[in-house]
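Can you keep this structure in mind? I'll have questions shortly.
Every protein chain except one is present and positioned as in the full complex.
The letters A, B and C name the chains in turn, as written, and every chain counts its residues from 1.
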Amino acid sequence: MSYSFDPNRMYRMPTHFGPAYGPRQSPDGVSFNGKISHKTTTVSVSFLSNATQLRKLLPPGFSLHGDPIVNIFASYMKEIQWLAGRGYNVLGVTLNAEFSGKKEKVHGPFLTVLWENLADPIITGREELGFSKIYCELPEIRISSDFAAISASWLGFNFLNLEVSSLKSITPPYPMGPDESEPDGLLHYKYIPRTGQWGSPDVAYPVISPASNPNRKILEQFVGNGHFKWNVARWEDMPTQYTIINTLADLEIKEFTSGSLKRTIGDHDLSQINQKILE
Amino acid sequence: MSYSFDPNRMYRMPTHFGPAYGPRQSPDGVSFNGKISHKTTTVSVSFLSNATQLRKLLPPGFSLHGDPIVNIFASYMKEIQWLAGRGYNVLGVTLNAEFSGKKEKVHGPFLTVLWENLADPIITGREELGFSKIYCELPEIRISSDFAAISASWLGFNFLNLEVSSLKSITPPYPMGPDESEPDGLLHYKYIPRTGQWGSPDVAYPVISPASNPNRKILEQFVGNGHFKWNVARWEDMPTQYTIINTLADLEIKEFTSGSLKRTIGDHDLSQINQKILE
Amino acid sequence: MSYSFDPNRMYRMPTHFGPAYGPRQSPDGVSFNGKISHKTTTVSVSFLSNATQLRKLLPPGFSLHGDPIVNIFASYMKEIQWLAGRGYNVLGVTLNAEFSGKKEKVHGPFLTVLWENLADPIITGREELGFSKIYCELPEIRISSDFAAISASWLGFNFLNLEVSSLKSITPPYPMGPDESEPDGLLHYKYIPRTGQWGSPDVAYPVISPASNPNRKILEQFVGNGHFKWNVARWEDMPTQYTIINTLADLEIKEFTSGSLKRTIGDHDLSQINQKILE
Partner (left out) sequence: MSYSFDPNRMYRMPTHFGPAYGPRQSPDGVSFNGKISHKTTTVSVSFLSNATQLRKLLPPGFSLHGDPIVNIFASYMKEIQWLAGRGYNVLGVTLNAEFSGKKEKVHGPFLTVLWENLADPIITGREELGFSKIYCELPEIRISSDFAAISASWLGFNFLNLEVSSLKSITPPYPMGPDESEPDGLLHYKYIPRTGQWGSPDVAYPVISPASNPNRKILEQFVGNGHFKWNVARWEDMPTQYTIINTLADLEIKEFTSGSLKRTIGDHDLSQINQKILE
């Protein structure tokens, strides 16, 4: 009498209204095309940090790979097809890491946290992909003359300001940024707690977003001087996220290694998604 | 070299920054008190619907219980302690159902969907509790003279308007509303997809929020005439949620059975949470 | 002992903190350049309406000019220099009108109302320029495949949805749209009530934004089929604006005359502003 699940379709809670549409599943008759979806403006700053501090952020099975470089990037996306032409914004922090499992050994940027300003991709990203996505406000990037600036807040508490100034346009061929040098892919650790058995997980496994972005085309790229400031938070300021902000604010900055602004068009299309569990 | 999990603490993604604070876990030195947290204004409308339609919304193991009554409620919460005094709003739809498992047989309102206007409780609620929480905009309830009205939108698409008019104050003892008559508890179905194996779940089990709300005190209660209108959505209007809206908009309304407005103070405190998997 | 006004600077309330910066006055050392500021995406739909209805919207001294065509346009602006690289969005409705005064006779689009989603330009636009600007929410335009769609809401009440579909790219030279065919300029009626003498104005005069937009460069242009729907509002839905919505919703649509999507860069620069009172 109740409904049943179709093993050929993807579901998310609530499962009671049928298959869930999103970036990896469209209704019949709607197709997503990675060549035109979507338009992205990305600002990115990297710095050399302290290996001892970074290691403490790595889950079981992971270790640092190469220099202890941290990358902070923010992307402002428009005209996303799976959102019927809407957009949303993200802010992420990565470290260069490797995972060594029973069967696989891979390396690439490890996504410690990804803030997004829209709940729908947060839900799909966490539950389907294992991305460590959480929410914040990300007002549109400000670009004027030769600077670009972003800010991030949680319910009005402004926890990060980041700017790239003295921007200079560069000509193709464009160099790879630290957020794109993904030898094997983008690394994650998926974790879902078990209901009622609070210390135990329902899900706890490493995940990779295999490298490949054949549809992304760079339209414009600029390099400049990066600068950012985390505003240390109390529990009162960000009761669900202050430990994250304060850990990131505490990372040693030995040297800024890059700052850039980039406009791109295109991204993965639906058929290219091969996110997988690492073993 | 990497971090390890403390089995006595609760975690959510990102797990790399230590235990996750939220409604069920506070930092040392912070205590939550259900007697003063939080203040809630709830508007609620119930109607007799069509059993055949409602059964199609029930997951495996569930069946209808009693009359096919649907309850739509919206709660506007303030001064929530786990959010350090902030608030958020919710909009839910329940059916009276029962679950019959190998070991347990329980009945109570089945929460088909719960919209919330803040991502942080959506994440904790989905992953820790198995609530079918999704996002929408819920502007503050409007109360003036003898009517109360709410609206719900997703990125500007106004999918529900609900009003209770000709409100009359009632005096204690207050009757139980359909959203409170929880013989055994509030029922859910937790589902998390398995990464890369898209038709398969990592998690798929029924869950109960056992009834008990000793701290909730009703400050004021009114009854009145309920009325609501779902605005049918296309994929273009709500690409991730239109199937939900349209299914709910299609439910037959045989008769309105209640409409109310209520102001309460207090809720569960931390020690009372005994959400559990049903077997 | 109190401050005094510098007759060479512009002021807005509060005047107590010195001259007011904005689109027409920058701090020393900051210059605005109309060639790069700002980037705009505009969707526009025109229709032939009923002259008798339109005349009722014209203030003293104004009459219709040419066909009774109404244009509804929405512009989404980014990288505005006077906002230090931020953007905002507008939604306007114009009629073709002429003003005949004691000294001047001019014609052009008459701006009956301009919604904006940011209070700062609303304030400067009303008080400095006499634009009939009011507030609404204007979520980012949705563009996907061959359609563009916008919506407008006031505190969650979605009062307008407008789409242009079957978009086809056109090649230069680009035709003038109805929102640009400004023979003499854009026409307005500035009105400020007198405090305490409620039926009397402090200010009541016609204003023109003289035509000239040498810095605007069209980057892309598309034509398509326009369609829109005003949602009739009660006082309860939009207590400050329902009369506006309902008057516009009531306008007869005899024939759609154009629909377009356009991306431009550049606009007026500071030195070109010659908004003036019509006599």
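Just so we're on the same page, a contact is a pair of C-beta atoms (placed from the backbone, for glycine too) under 8 Å apart; a residue touches a chain by one contact, two chains touch by 3 or more.
Quick caveat, the model's predicted, so the values are computed rather than measured.
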item: Visible chains that the absent chain touches, using the contact criterion stated earlier; value: A, B, C
item: Touch with the omitted chain, as defined above, among C:43, C:122 or C:162; value: C:122
item: Touching residues (missing chain, whole complex) on chain A; value: 137, 139, 142, 147, 149, 151-153, 155-158, 236
item: Absent chain, residues of chain C that touch it; value: 1-18, 20-22, 24-25, 27, 30, 55-63, 82-86, 112-113, 118-120, 122-124, 126-135, 155, 189-196, 198-205, 207, 235-237, 239-241, 243-244, 247, 274-277
item: Hidden partner chain, residues of chain B it touches; value: 36-37, 78-79, 81, 83-87, 139-145, 147-149
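The criterion applied here is as follows: only the chains that are shown with their structure count from here on.
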item: Centrality ranking, top chain (CA atoms only); value: A
item: When chain A is superposed on chain B by its C-alpha atoms, the rotation angle in degrees, nearest 5; value: 180
item: Best-connected chain pair, where connection means C-beta pairs in contact; value: A-B
item: Most remote chain, CA-based centroid, reference being chain B; value: C
item: Between chain B and chain A, distance of the C-alpha-averaged centres to the nearest whole Å; value: 29
item: Rounded Å distance between chain A and chain C, as computed from the means of their C-alpha atoms; value: 38
item: Per-residue multi-chain contacts in chain B, two or more chains; value: 155, 236
